[in-house]
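This part shows subunit A:
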Amino acid sequence: MKKNIEIRWHGRGGQGAKTAALLLADVAFSTGMHVQGFPEYGPERMGAPITAYNRIGDEPIRVHSNIYEPDYVVVVDETLLHSVDVTNGLKKEGGIVINTTKSKEEIMPLLKGYEGNVYIIDAHKVSMATLGKYFPNSPMLAAIVKISGVIDKETFLSHMEASYMHKFAKKPEVIEGNMNALKMAFEEVK
Partner candidate 1 sequence: MSIRERMSGNEAVAYAIKQINPDVMPAFPITPSTEIPQMVSTFIANGEIDTEFIPVESEHSSMSATMGANAAGARALTATSSCGLAYMWELLYVAASDRLPVVLALVNRALTGPININCDHSDSMGARDAGWIQIYAENNQEAYDNFIQTFRIAEHPDVRLPLMACQDGFITSHAVENIELIEDDKVKAFAGEYHPENYLLNPDMPMAVGPYANSPFYMETKMNQRLAMENAKKVILEIADEFEKISGRKYGFFEEYRLEDADYAVVIIGSAAGTTKDAIDELREQGIKAGLLKIRVFRPFPGEEMAKVLSHVKAIAILDRAESFSACGGPIGSELKAALFDFKFSGIAVNYFYGIGGRDYTVAEAKAVYSDLIAYADGSKPVENYKYIGLRK
Partner candidate 2 sequence: MSKATDITKINEHSPYYDITPGDQIYGGGGSKKFNTGEWRTQTPVIDWDKCTQCLLCTPVCPDSSIPVSNGRREDFDYDHCKGCGICEQACSFGAITMKEGM
């Protein structure tokens, strides 16, 4: 049995980092795992930096603290790199995925010498190409699933499709776009 993994999300109020964390918990749950998905609550203001967390794995979860030494970090908004210490405590064996239009070379100097794996994805591009609007949630969800390997791709996609079919039962036309966003994100993470 492998040890549960811990993920920390950094986003801005209104971007859906919390929702993405809950979605990840949801899909991991539906594949049979033990999950925890929770936000760190402060004054909820649009645009303010927010943090959300996941613990996921085969073991029941008892701990109820924030995550200080995550295996993985997701940065939903690259502008946070200037104000938030996103790699704080991040394990070297793990990795970080950042939503950005910049190249890895441009991003690296902002990561305070982090020695682990660094991944980038242009969630804006993925979202516009597949949904026609900017929803970074789905691409970032696929990105963290890919880099962490917490769920294998096919299982993830089939569970997400079932979840979208339930969630968008009255708007079936958006399901395909969201599924394409997930699939494209898998290819776009670098």
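These made the cut because all candidates are chains of the complex that A comes from, given by their letters.
What to note about this one:
We adopt the following convention: a contact is a pair of C-beta atoms (placed from the backbone, for glycine too) under 8 Å apart; a residue touches a chain by one contact, two chains touch by 3 or more; residues count from 1.
Given the structure is predicted, the values throughout are model-derived calculations rather than measurements.
Candidate 1 is the one, among 1 or 2, that touches subunit A in this complex. Every residue of subunit A that touches candidate 1 in the complex is listed here, in rising order: 22, 25-26, 29, 34-39, 41, 43, 60-66, 68.
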